[in-house]
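As you look at this complex, bear in mind that one protein chain is not there, while each of the others sits in place.
Here is chain A:
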Amino acid sequence: MTDAYIVGAGQSDFGSFPDRSYRSLFDDAFDEAVGTVDGDFDPDDVDEAFLGTLGVGGRQLGLSGPAVTEHLGLHGIPTTRVENACAASGYALRQAVMAVRSGMADLVLAGGYEVMTDMSGDHTKWWLGVSGETEWERLSGTTFAGVYAQMASAYLREHDDATVEDLSRVAVKNHGNGAKNPHAQLGFECTMDDAMNAPDVAAPLNLYHCCPTTDGASAVLVASEDVAADLSDAPVRVSGAGAASGRVGLFQRDTLTGIPASGTAADRAYEEAGIDPEDLDFAEVHDCFAIAELAAYEDLGFCDRGEAPDLLRKGVTDPDGDLPVNTSGGLKSKGHPIGATGTGQVVEVFAQLRGDAHVQIDDPEVGLAHNVGGSGGGVTVHVFERVAEGEL
């Protein structure tokens, strides 16, 4: 089995682009990814594509993957649309890694796209809502914000020490990072005051505890060992690819304060990579809502249960801390174009490991990307390692 390597990664701007099509946004991401390839890239060498999208708006539910690759001029390759809600492109990456590792392909495009801002708020809520548990959860009148808010209410109850301020700290940190990311949708800093005094969306979550709706695309080129050596001076190895499914409805899980599938996916990724969480130098975690980032710290083993707020307060996950999290700005600041989010995280991991990040940390070797579908029905965790010069 060959290892899989990332040889290029790029994304479009994330934001609201009413005059752009999802296909043209993906062109941007693809072009930026190709721009990070060090060797001579020939589009004809792409063997296969896996593209993630929820299909918000239903504009092209059937064959939307081929619709994107034909727009790029990648004619004839097998292209598969991958749908796992907000983890769609995390799973697309997983498929690409599997295709390379299996030997069926040498160079695979993984990516995702979503256009969410070109329809009415009610229409958007309908599309997002049908990714939750529809028969019971949705029919209690809740939304994704509502489900994560329920998690937050249970978390604040379970851990006396945790407060709404801790939720706001996530926003302050991630906006601080996103302000330096030119691709970010909400690329501005926010103060603790901003993040405490915003209007409620679903108590205890306020506007600053929630990610925006976003248009955008991201693309990653996954290569086999031989091809990676040709295309990249500094490829990034996918050393662990973990994934897990979980109960779609929050109410059906044993815990209301974490996402069990995250823990399972992480364990699998760590085992495959042969590392422990302590070995990570940084991480991009799925912070669609502030409570999700706190839960991720615990689910991914960055700390024990109930200690996530402390990790945040002590600055451990700040850019200059021991384990920087979401140096890209996270979903909170960078934006969350459902299908594009998972491989969008990989864009940041790739940049960090090659020393090209906007908020560059000091000499990282091992990074992680954590992508959650819905409120935890599907999760991918990938571990990436910098390849030492001359190792390939």
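Quick note on the criterion: a residue touches a chain if its C-beta (ideal position, glycine included) is under 8 Å from a C-beta of that chain, and two chains touch if they have at least 3 such contacts; residues count from 1.
Simple rule for what comes next: contacts and distances are computed from a predicted model.
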Listed names "APC family permease", "3-hydroxy-3-methylglutaryl CoA synthase", "Nucleic acid-binding protein" or "Glycosyltransferase family 2 protein", with the criterion being the UniProt name of the chain not displayed: "3-hydroxy-3-methylglutaryl CoA synthase"
Hidden-chain contact residue, picked from the options A:Ser102, A:Thr163 or A:Gln252: A:Gln252
Hidden-chain contact residue, picked from the options A:Glu135, A:Asp160, A:Asp320 or A:Glu389: A:Glu135
Which of A:Arg101, A:Lys125 or A:Arg268 contacts the chain that the document leaves out: A:Lys125
In chain A, positions touching the absent partner: 120-126, 129-130, 133-143, 145-146, 149-154, 157, 199-205, 247, 249-252, 256
